[in-house]
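Not every chain is included here, but those present sit where they belong.
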């Protein structure tokens, strides 16, 4: 099945930061691809990837990067697909640099930013977007929320009886 | 036509911060509604709104709030529709409080955060999401990007001849 | 004895952050309950808990959460009981996100915020509030202050005598 979500990281060192996102996409059965493309080291690739993504069937791009994190912005500048940015904690500034570099985009070119190191939520957000045209996926998301609530309730119950 | 995007603000004082978003939705011909609902002052309404949004035809919720900005998070906790958060600069901390309160969501409940005071980009992000199932809208977004580029090019040209 | 203070955490992972508070309540003999309730994952429970707390005999709610910490604010929006917020250090931002998300509440819905990871002080603040109507508890608090001072004095004395 053609991937519908692309998880792109700026460096293979970011792989551990991406894994929460991969896991979430797998749980939901969303076809995806994982790529290493750098806005700064492979700018042509980054642009080409963003421009060809739609035609290749990608519907949402997730870009994961740290420091002066330009990957999501570069993607967003070259597609009208929704681009989700995951700022990662990769410098002594605790990810504040990546967060501001990702979220403070100028008017005209949005990036949907999630929490620092928040790849799982990026995947869930991608799923919510895809679910607008996919009732089965929407149902899975609703079910996932119920399970999530149930776990909290169980933890609460355990504490009471514990 | 039923609104597909809901622009929700926590207080009517945030209206000026919302206008950039309204303008963008109008330009693109996306039916929308503008609401005043507070996560803290009208919690029932906030939850009811989020839960009923999908059934009412809303596809994307944009939540605009400042300070300890919980509106987007409250919406996101009560729907699997994509929720976009716009942190606004409403306290002496320059919007850093609103940004962190909006973007640093826990795993499981994503909020797509845009720049501080970035309501226009929130609307464009909503449009990108809707455009996944609406080719005409996608075409408009591509056209808008071309116009945007043209304006920059014209400014550049003026400067050279100026 | 019915609990008078509720210590609520957003995730069972926060339990170690709550323990200082539990210890303080035990020392003072204040009946309490410890709960796991999430503003984002179990929003109905969070609201129901806050609304029913007063009737159940709870007098003070302590809410412990990290990141975009909305738990205290959600509680505060649904009760007129005093709500104490404990921001916890749970992300790479060192708890600054949780602090701002907890303390920067809009006018009308106060949260009494204590230090990052300050569950012990939250419990002591709850005790001070309860002590307004409980002379024995007030006496315990005064005694505790004396003991605390004594320990500092002893540490000072030890240092002098080497």
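By letter and in written order, the chains are A, B and C; residue numbering begins at 1 in each of them.
Keep this in mind: a residue touches a chain if its C-beta (ideal position, glycine included) is under 8 Å from a C-beta of that chain, and two chains touch if they have at least 3 such contacts.
Note that the structure is predicted; figures quoted are calculated from it, not measured.
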item: Full complex stoichiometry in copies [only 3 chains shown in place]; value: 8
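Keep in mind that, in the parts below, only the chains that are shown with their structure count from here on.
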item: Averaged-CA centre spacing for the pair chain B and chain A, given as whole angstrom; value: 18
item: Residue list for chain A, restricted to those that touch at least two other chains; value: 115-116, 145, 148
item: Chain C residues within the chain B interface of the complex; value: 10-11, 38-41, 43-44, 47, 66-68, 70, 73-74, 76-78, 91, 93, 96-98, 100-106, 108-109, 111
item: Chain A-facing residues of chain C, complex; value: 11-12, 33-38, 41-42, 45, 67-68, 91-94
item: Touching residues (chain side chain A, partner chain B) in the complex; value: 20, 59, 80-82, 84, 99, 103-116, 118, 120-122, 124-125, 128-133, 138, 141-142, 144-145, 148
